[in-house]
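Read through the structure below, which is laid out as structure tokens, and then see the notes.
A single protein chain has been omitted from the complex, and every remaining protein chain is retained in its original position.
Presenting chain A:
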Amino acid sequence: MRFVIQRDYLLQSVQDVMKAVTSRTTIPILTGIKIVATEDGVTLTGSDSDISIESFIPRVEDDKEIVEIKQTGAIVLQAKFFSEIVRKLPTSTVEIDVENHLQTVIRSGKSEFNLNGLDAEEYPHLPQISEENAFRIPTDLLKALIRQTVFAVSTSETRPILTGVNWKVENSELICIATDSHRLALRKARLETEADGKHNVVIPGKSLTELSKILDDTAAMVDIVVTENQVLFKTKHLLFFSRLLEGNYPDTARLIPNERKTDVVVNTKEFLHAIDRASLLAREGKNNVVKFSTIDGNSIEISSNTPEIGKVVEEIQTQSVEGEELKISFSAKYMMDALKALEGSEIQISFTGAMRPFVIRPLNDEAILQLILPVRTY
């Protein structure tokens, strides 16, 4: 194998596939990046067996030559060293040359590295996925879906299924739900493609976070293929495979309250900043909890009291407060996470009692919803 490649393209691809490579793997060869050169271009692969990423660098793009293939072939190079080498090479072109069997030479300008490679034949095959059940969504929408839900997944392994995001496709609609059992994030999106397929899967939160990092904010479409135990995200030059979580995701639809006893409409930013200020003292204490109370017809009070530090009270003008008066305490962190995930300048918060979950939505937008469970004092 021998080729000369533009360093910037190589670096971008290496950085993308590195998202899947970990040093803590039970399969030693997975600490490497697989590099395959064909007549069409160069393909890089990284995997930790949960996530696999394949990045393709075409020989020519926009009439510009990116790779000059001198001899086809394949090699696996230690990811840790290879990525650092590529990052630090002196000139804008790189030659990669596998000399005798596994000895690999990386040349750039006057610098020359000799790396011991591994046999590419030993590298595990990526899952074979038939692309029958595909649906498509724009990249920027996909990124928004992830951003607005993935923060709410559980980080504890007590209920492994909650470490993933539940994706449901039904009637040309995608519904993403994440909950750690203390808060829940839900986001719906219409699928423009005539997807008649029905899916109900759970994608590990970590996979979605990594995926989101390597996607650009473009309107280009991403093809999504769901199988029984894998999901594949496919863009022009990128394949992203993730294992799915096994098990049934709890039915959360019935847990989201429909009725409401107190409804508050408030400016998102003002509310977020007030919570942030109130939690300034609270987060220094042992739990980051703020108290929310309705006062008279049109305002609310946010307060927190940390005995060893001090207390803070702030009144906020609302657009409206309707229904029963209410005092409720909740985690400032959960509230800020939820508010940051919402779009829209006004939000509506619907309560059904001090010890029941409450729902936050942008005003007049049914596509997204954040739910938070309050805390109760002893």
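Operating definition for what follows: contacts are C-beta pairs under 8 Å (C-beta built on N, C-alpha and C of every residue); 3 or more make two chains touch, one makes a residue touch a chain; residues count from 1.
Quick note on the criterion: contacts and distances are computed from a predicted model.
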Protein name, per the UniProt record, of whichever chain is missing from view ("Aspartyl/glutamyl-tRNA(Asn/Gln) amidotransferase subunit C", "DNA polymerase IV", "ABC transporter ATP-binding protein" or "Imidazole glycerol phosphate synthase subunit HisH"): "DNA polymerase IV"
Given A:Gln103, A:Asn116, A:Asn200 or A:Asn287, the one touching the chain that is not displayed: A:Asn287
Contact with the hidden chain (one of A:Thr93, A:Asn133 or A:Ser181): A:Ser181
Per the touch definition above, residue among A:Ile29, A:Leu102, A:Ala354 or A:Ala367 touching the missing chain: A:Ala354
Interface with the unshown chain - residue positions in chain A: 156, 179, 181-182, 184, 250, 252, 255, 285-287, 289, 305-307, 329, 331, 353-357, 371, 373-378
